[in-house]
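Every protein chain but one is kept in place in this view of the complex.
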Amino acid sequence: MTSAPTPMVAVHRVAASGPDDVSGLTRLVDSGALDPAGIVAILGKTEGNGCVNDFSRGFATQSLGLFLRDHVGAEAAAEVCLVMSGGTEGALSPHWIVFERKSAGQLSSSGSALAPSLAMGSAITPPLPPEHLGRLAQVGMVAQGVRDAMGRARINDPSAVHFVQIKCPLLTSARVAEAEARGHATTTRDTLKSMGLSRGASALGVAVALGELPLDVISETAIGTDMGLWSGRASTSSGIEIMGHEILVLGMSPDWTGPLAIDHAVMADAADVEPVRAALDRLGLGQPGQLDAAARGRVRTVLAKAEASRTGTVRGLRHTMLDDSDISATRHARAFVAGVLAGATGMTDLFVSGGAEHQGPDGGGPVAIIVERA
Amino acid sequence: MTSAPTPMVAVHRVAASGPDDVSGLTRLVDSGALDPAGIVAILGKTEGNGCVNDFSRGFATQSLGLFLRDHVGAEAAAEVCLVMSGGTEGALSPHWIVFERKSAGQLSSSGSALAPSLAMGSAITPPLPPEHLGRLAQVGMVAQGVRDAMGRARINDPSAVHFVQIKCPLLTSARVAEAEARGHATTTRDTLKSMGLSRGASALGVAVALGELPLDVISETAIGTDMGLWSGRASTSSGIEIMGHEILVLGMSPDWTGPLAIDHAVMADAADVEPVRAALDRLGLGQPGQLDAAARGRVRTVLAKAEASRTGTVRGLRHTMLDDSDISATRHARAFVAGVLAGATGMTDLFVSGGAEHQGPDGGGPVAIIVERA
Amino acid sequence: MTSAPTPMVAVHRVAASGPDDVSGLTRLVDSGALDPAGIVAILGKTEGNGCVNDFSRGFATQSLGLFLRDHVGAEAAAEVCLVMSGGTEGALSPHWIVFERKSAGQLSSSGSALAPSLAMGSAITPPLPPEHLGRLAQVGMVAQGVRDAMGRARINDPSAVHFVQIKCPLLTSARVAEAEARGHATTTRDTLKSMGLSRGASALGVAVALGELPLDVISETAIGTDMGLWSGRASTSSGIEIMGHEILVLGMSPDWTGPLAIDHAVMADAADVEPVRAALDRLGLGQPGQLDAAARGRVRTVLAKAEASRTGTVRGLRHTMLDDSDISATRHARAFVAGVLAGATGMTDLFVSGGAEHQGPDGGGPVAIIVERA
Partner (left out) sequence: MTSAPTPMVAVHRVAASGPDDVSGLTRLVDSGALDPAGIVAILGKTEGNGCVNDFSRGFATQSLGLFLRDHVGAEAAAEVCLVMSGGTEGALSPHWIVFERKSAGQLSSSGSALAPSLAMGSAITPPLPPEHLGRLAQVGMVAQGVRDAMGRARINDPSAVHFVQIKCPLLTSARVAEAEARGHATTTRDTLKSMGLSRGASALGVAVALGELPLDVISETAIGTDMGLWSGRASTSSGIEIMGHEILVLGMSPDWTGPLAIDHAVMADAADVEPVRAALDRLGLGQPGQLDAAARGRVRTVLAKAEASRTGTVRGLRHTMLDDSDISATRHARAFVAGVLAGATGMTDLFVSGGAEHQGPDGGGPVAIIVERA
């Protein structure tokens, strides 16, 4: 036994009655089930449209910030990684996922000393110069950040990393102008396009860090274009409130303890549930059909990316998601993939997010599952 | 061999590139695979919003009408039951489903003489007086129409009926005024509400005809209100172009032949896939996960109803479908249930429709599957 | 000259770059142009959908609350009336309107001693029992609140009142259940319907207080139904965050000073601009055609209600606003009326809100204009 206590991850999945509803988090803290000082990251599936004018995300971020400041003070609150993903289409249920780092010097009754166990590490990169967004420089910066986070997670083997959640920046007119004033052209002037390029470059950074792709196969022009290049374990999200990147690595490490385990799958298309069932099986939850209530009770979270395939088809049959001027394609994709995953798990509080550039193959996406082992 | 040839049903599932694309139907006719004179019904999953201002339905109806008139003349064309269901949310693929009645006096190489086999019968009721819409009188009229259609389908045992597709009328300001001029008040003056009440009353008519509910448990006020009353085999759809009801009964009968069989399931909620898997199993397509390609190739069609549960929850977890002012709840529900069924079947050309009043329990709905037996 | 300083109203119209952007308010305070202690009310035209799932309103309310607490402390902040109206359709520009009460014991260089001048008064009613919502009891409570606010505004003559802004409560499942537990049935169980009934009853309360309608012509069943009953000066808005009513009365009083004046018009339908032009004329801004830049510079705010006429027509021609399942009718109406008013004024930072039950005739609505006199 090391002198330092063995760390473990606790994952709390908490229902939210609105983007500003932190009452569930408050109850966990008051009951002693959650130590706010141990909060490393909070993911939120909020109920806005998940697209450009989604105010549920900023409202949630502000509300979580007030909650954290009340409990741990402004400085520590600023350290917590907040990733709000909008869009609870179909039967998706709005909720928070709190990642808490605990110490387990000795075994608790609810824990176990099985190793490897779920491990996590985070990193924050320096600010990204606007002219690097969507370019190889961003890929490189993110790859380094992922390596740093892996270090803190004490994960040496890239194949033991199962999910990397990244919040990345975007371009505003002001940032574009600032770069141009220094003589540098940005890769685009369009905020919405910059979000996709930033997500994509960040995903490729994950792929490089995890050895999924060698850096030299990624050209500047491939970013945002060559959908044959992708990471099977990245989930990236772009926001205006960040100038660098916040990186959260989740994987398995013998240096962590606790009952939780993580695995991942890659959906090849929007209906490709078999890889997800295989991942559940590797985690000890293999069943024909939908998980029963007992199995469902052991799932801590499901994190997935969804998108509408650019080909306009799924298994050769035309879809209409990209041609619907009334509903954004990402909203369609989230609702549908949520149904596919709900069919497999019986759950509706799933963290299904859009914006899957270079995250899984075109039309598919990575899915990570965290369970409490028997 | 009987003196009259034994009837059989052929079901053709045909992709559509738009609401007016009948080219797939034309190809089937030209190749001899489909005899237009045998067409009894055409269902269409068209790509409008599936709500009030959905012009894909009328456009499809007009286009199919022109196709039918070209092939069988105006009089026979008017006999064909056309049911257009709008809304191809998520990855749903727009398509037609043609129900063709064939004769099989002798066995063809692709058919078989297994009985019972898929059977169908249709009926058209007289016009429904506007003041009867949404009331017990409509329930009674529809129940009689279902019995007539069962007779033509030569199905004696109500439990052998697996799906009843009904197109029912609605109220317009003009029809309301006409009834009031005769001294009768209609159950509502709102077109959209009248559509739901008409669908609901028609579903209860199916329930009565099939013995799912005794008529005396249905009160006038329960229609549209008591969601504890429902049919597990009705699929109803309201339209402006009809004054009575068009009824299509699908079931199993030893008086029909052919390789096709039908069964049904009732989803208790939007994620309830197990009954669907059980129905696939009864049809000889039971598999632990998603149907493989060979099994998928034997599915002729999947017909399902989807809706957003009025409780605002699915398995106790809040959904946001009823509170989304940007996207109608029926669109959310179709996308999600399509995902659930796609996860089970691997198919996206599924006939998932909304408007499920009294069709399955609140938040759930009937699902019928037609397969070609091995 | 009275011993007490003569009050005056300052109205500040401030652009917002997002629902949480209070920087413009901060700049006004830092420059000395706005004394936060004098803030009586802040109206916000925020950029959500203005319907049920509009999070821009809550986000704005929380952000303004933080701003006010920083400047005047929690207790005084709670006294400020905040009315957020979502929906900036068409070219509408998101902005805040701050109503500040100042003292003008002596004439300032920018003020003038012309009386009557713009006057304002506010009142907060007790909580409304849920079973009173949408009923005559609410009408009566609001009428009393309006009289109280008129008293504080020192407006004795109801005809001198030109605009009454009311924030009113709504029903939630919890509040319905609480009333039923006490043996009282609420007028509806549907949150969305309760919002319309609350707005309508509040508007009728204004009509009663201002003598526009005698109380005895308003029956319980007329509320929400008889669109022939309306106030030409009410603007009501329903929210979850309030249990009673916040009432802001704006009018003219010789007991107030300052350069501002208010008048109002009633649009008979969505295109009825002539009454608005007549009001501008009475305020000294009468021009053929659109206001020129000089005139525009003297307009402090335009407050209007918009709605889609229930008849489905405007001047006998069919509109499609009520049949559009993709866009809520209130969004359509706001965009269109914003265009009508922009054509008259040349302004896009107009406070155009929806939910106009009993506020102006069906399809029309009240419009108030505050200007700085020459």
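The first chain written gets the first letter, and so on, giving A, B and C; residue counts start at 1 in each chain.
We take it that a residue touches a chain if its C-beta (ideal position, glycine included) is under 8 Å from a C-beta of that chain, and two chains touch if they have at least 3 such contacts.
Predicted model, so just to flag it, every value in this text is computed and none were measured.
Chemist: Return the single residue from A:A15, A:V29 or A:C51 that touches the missing chain.
Modeler: Residue touching the chain left out of view: A:C51.
Chemist: Tell me where the left-out chain touches chain B, residue by residue.
Modeler: Chain B touches the missing chain through residues 18-20, 47-48, 53, 55-56, 58-59, 62-63, 326.
Chemist: Residue-wise, where is chain A in contact with the chain that is not depicted?
Modeler: 49, 51-54, 320, 323-326, 328
Chemist: Tell me, which residues in chain C touch the chain that this view leaves out?
Modeler: Here the touching residues of chain C are 15, 17, 47, 49, 88-94, 270-271, 273-274, 277, 288-290, 308, 314-315, 317-321, 326-327, 331-333, 335-344, 346-349.
Note that only the chains that are shown with their structure count from here on.
Chemist: Would you kindly say which chain has the C-alpha centre located farthest from the C-alpha centre of chain B?
Modeler: C
Chemist: Ranking chain pairs by contacts, what comes out on top?
Modeler: Highest contact count belongs to chains A-B.
Chemist: Distance from the CA centroid of chain A to that of chain B, rounded to the nearest Å?
Modeler: That gives a centre separation of 40 Å.
Chemist: Express in whole angstrom the distance between the two chain centres, defined as the mean CA positions of chain B and chain C.
Modeler: Taking the average C-alpha coordinate of chain B and of chain C, the gap between them is 48 Å.
Chemist: Taking each chain's centre as the mean of its CA atoms, how far is chain A from chain C in angstrom?
Modeler: 42
Chemist: Among the residues of chain B, which ones contact at least 2 other chains?
Modeler: If we look for residues of chain B contacting two or more partner chains, we find 49, 320, 326.
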